[in-house]
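As you look at this complex, bear in mind that one protein chain is not there, while each of the others sits in place.
After this line comes chain A, so read on.
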Amino acid sequence: MDAKTRIARRVAQELHDGDVVNLGIGLPTLVAHHLPSNIEVCLQSENGFIGLAPLTGEPEPGLVNAGGQPCGLAPGGAMFDSAMSFALIRGGHVDVTVLGGLQVDQHGNLANWMVPDKMIPGMGGAMDLVTGAKRVIVAMEHCTKDGAPRLLERCTLPLTAAARVSLVVTELAVFSCDRGRFTLEELAPGVDLATLAARTGAGFDLALPAAAHHRNSLRSMC
């Protein structure tokens, strides 16, 4: 299983039956393919509807996801304009937003919309989503292509929003952010703490009892 699939599968476990969820473009979109069969979530698409579903059959005129790709519409869906869409997002009516990230820091800050002088796509709906959703989950690969850590003490890239990230899921681990520290909630199978620490640009606390379990398994592996 590749890193992205592993991350998407793990994020899917965070969603609950009945949640209203917005999935960002790219990796977060994959989460929809890994939802447990016993839950139903309602996907919000910021271009103006509730009920985003996979495309089945021929594309329908005007029906695209927030990446501009043809998509489907679940029964019970609803279409609306951009003001309503962002009233839902900003107004706390979206339970979970899952977004990609360039950097996340221990204060819960997220940077994911630009790299000065290099890549300036714009924030699109990301700033509103991170500010307004009840829970913000960042789904990203643990390090950059060059191997630099993305989890940091302090983001160096321009922020998308301050102190809003609840959970970070990477292919190596799951961290929560609270009170200015990362807490390791879960270690991916086959990953040891020393490797994780070496690839993480900030200190982290261990959550109990899950981390204790990993410590024990680490000891037993040694």
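Everything below uses one rule, namely that contacts are C-beta pairs under 8 Å (C-beta built on N, C-alpha and C of every residue); 3 or more make two chains touch, one makes a residue touch a chain; residues count from 1.
One rule holds in what follows: contacts and distances are computed from a predicted model.
Asker: From the names "Acetate CoA-transferase subunit alpha", "ABC-2 family transporter protein", "Phospholipid/cholesterol/gamma-HCH transport system permease protein" or "Glutamyl-tRNA(Gln) amidotransferase subunit A", which one matches the UniProt record for the unseen chain?
Answerer: "Acetate CoA-transferase subunit alpha"
Asker: Decide which residue listed in A:Gln13, A:Thr131 or A:Ser166 touches the omitted chain of the complex.
Answerer: Candidates A:Gln13, A:Thr131 or A:Ser166; residue touching the omitted chain: A:Thr131.
Asker: Using the definition of touch stated at the top, determine which of A:Ala3, A:Cys42 or A:Val64 touches the missing chain.
Answerer: Once the missing chain is taken into account, the touching residue is A:Val64.
Asker: Out of A:Lys4, A:His34 or A:Arg90, which touches the unshown chain?
Answerer: The one listed residue touching the chain not shown is A:Arg90.
Asker: Contacts of chain A with the missing chain: which residues?
Answerer: These residues touch the chain not displayed: 45-49, 60-64, 66-68, 73, 79-83, 85-86, 89-90, 109, 117, 120-128, 131-132, 158-163.
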